[in-house]
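These notes concern the structure reproduced below.
A single protein chain has been omitted from the complex, and every remaining protein chain is retained in its original position.
Note that the chains are named A and B in the order they appear, and that numbering of residues resets to 1 at the start of each chain.
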Amino acid sequence: MTDTPDHRPPEMQARPSRLRRAWESDFIYSFTRSPVAMVSAFVVVVLVLGAVFAPLIAPYDPFNPASLNLMNGFTPPGTANQFTGDVFVMGSDDQGRDVFSTILYGMRISLFVGFAAVLLAMTIGVTLGLIAAYVGGWVETIIMRIADVQLTFPAILVAMLIFGIAQGITPPEYRDQVAIWVLILAIGLSDWVQFARVVRGATLVEKNREYVQAARLVGRSGNAIMLRHILPNVLNPVLVIATISLALAIIAEATLSFLGVGAPPTKPSLGTLIRIGQEFMFSGEWWILIFPSATLLALALSINLLGDWLRDALNPKLRA
Amino acid sequence: MLAFTIRRVGQSILVLLVTGFVAFSMFTYVGDPIDNMLGQERTQADIERLRDQLGLDQPFFVQYWNFLKEAAQGNFGLSYRQGRPVGEILVERLPATLELAFVSGLMALIGGIGLGIFTAIRKSGALSSSIMALSLIGVSLPTFLIGVLLIYIFAVELGWLPSFGRGQVVDLGFWTTGFLTVSGLKALILPAITLGLYQMTLIMRLVRTEMLEVLRTDYIRFARARGLRERAINFRHALKNTLVPVITVTGLQLGSIIAFAIITETVFQWPGVGLLFINAIQFVDIPVMAAYLMMISVMFVGINLIVDLLYFAIDPRLRVDRSAAKGH
């Protein structure tokens, strides 16, 4: 090793090179070469920003009764508010709520539930997967058997069941209040298996690599080895699954809410909005249905496409 | 093969025991089991008799065993909401779900395999490219949204097909069918497409990938070098090999059709067990939820077993021939 000593301060040494390395990596290259990935990422960023900054962007606060007037009900898109003269870009619903605003706020709930559920699923899955692979024996058997049994059933069914049980345990007067959290719990618990399986598989491979054996010989404890050495190596597959899970979680949330076993009408998510919109489909107020549907479609499709691309980009072997 | 079958049956029993346990726990600990069994109109004597009969003072595993015995006979107590035996309601609702699942499954299978083969053989054609692009949207579209949009187009705007219900059904005594009337068949179209579309796109993409893989193999090249017709190569040689891995996934997909029917049935107010289940969740009707869970797990386990056996039927490599078993 004949590295010439670098006399610059340490924070200046590492940063630029690492940034440049990231920029020049295949990852970024393949991103800039994939129009699908770029358009999807753009759509996702716009929608997420719209949801995050909903209170700033939305012309109305759909949950503030003072701003609503039933006289504004069923205003077609592009028509003005009878009182303020503002235009309802996407029309208004039966209660005079601005559809554009409810979509922004609904997306907040959809995305929050989606992210939180995936985070929960990821935490449970990664933890159990690591434990199963590292401890082995009957602990592993029990964890993986539970995973097998759960995998026999579609995730959406498991989520419905968990939601149903949780509703049964909750006293009726609190049900609407806790519904969002129950939803996160239900979707999160229904989706941990994928993470656990991948992490366990990857860990079993990494576990027998020389560097882990070396770390053991040096006398590191089990936890330190797991966290410092193995976890970084299983992050790529976890990232891919998390992205695809996010799309699935958002769809699951929308489905449950649409079916009336999810977000309550007082805190409508995109699914709840579509459920509401469906009721007015026959009477001709299509905008109450179509705009939330299109938003959900754009969100689910672009996250899915991004996940597809990510899988290919992070795993060159899968690229066919 | 015997060892494999025994292991699979063992796994199936495990799945049933675990779901049975979940159902039992719901039944016993969520809500009041006495309420579960008797409904609202009851006397003190009824309660005493049932408490004794259920053995609620008995050890946990005895209670669990009793629950399984009752469940095996289709006895899940009374629905909170309807006050009728849950088993009876399920049997009454089941034909609607099975007919819907059958038609959608058939559509998914025929459409999925057919389109999968087509897009694999005409790999670079414009038509198959557009089918592939559409299928990506199909995979991303939530089922309920497909249903809602279909209703919007074909029921609301065009007015061609009904938007809800089963239409007119014929009661055969043990079975009610919508297959025998025009309105029944018309009512089936939109729900069947809604339910089958997602599975169809999945099967199609899978068949395509596998088929492309198979078409690259040596034995296909050899078949070509022997001057066999394209049709024989694609359908006799390639298709059979494609189907081996496809069968597992497809079988499981068909199983999940029954579960996904919950969504479609709710969109179309289709009077099957799925709609029953959703209503049960909304009204916290625990006995119905527990019974549905048991019923669907029995179906799933059955389908999985059938898929495994089918696997043996189609792939001779898995059949251990007798000469080899004797230590050939």
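FYI, a contact is a pair of C-beta atoms (placed from the backbone, for glycine too) under 8 Å apart; a residue touches a chain by one contact, two chains touch by 3 or more.
The rule is simple: contacts and distances are computed from a predicted model.
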Assign the chain not included in the display its UniProt protein name, restricting the answer to "DNA ligase (ATP)", "Xanthine dehydrogenase family protein subunit M", "Glycosyltransferase" or "Putative D,D-dipeptide transport ATP-binding protein DdpD". "Putative D,D-dipeptide transport ATP-binding protein DdpD"
Any idea which chains on screen the missing one touches? B
Could you tell me which of B:L106, B:I153 or B:I314 touches the chain that is not displayed? B:I314
The listed residue (B:R7, B:R84, B:R122 or B:R236) that touches the chain absent from the view is B:R236
In the whole complex, of B:Y29, B:Y219 or B:F235, the residue touching the missing chain would be B:Y219
In the complete complex, which positions of subunit B touch the hidden chain? 217-219, 221-229, 232, 236-237, 240-241, 244, 314-317, 321, 324
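In the analysis below, only the chains that are shown with their structure count from here on.
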Just give me the whole-number Å value for how far the CA centre of subunit A lies from that of subunit B. 27
Residue positions on subunit A within touch of subunit B in the complex are 145-146, 148-149, 152-154, 156-157, 160-161, 163-165, 167-169, 247, 251, 254-255, 258-261, 271, 274, 278, 281-282, 286, 289-290, 293, 296-297, 300-301, 304-305
Interface residues, subunit B side, partner subunit A - complex: 11, 14-15, 18-19, 22, 26, 30-31, 136-137, 139-145, 148-149, 151-152, 156, 163, 256, 259-260, 262-263, 266, 277-278, 280-282, 284, 286, 289, 293, 296-297, 300-301, 304
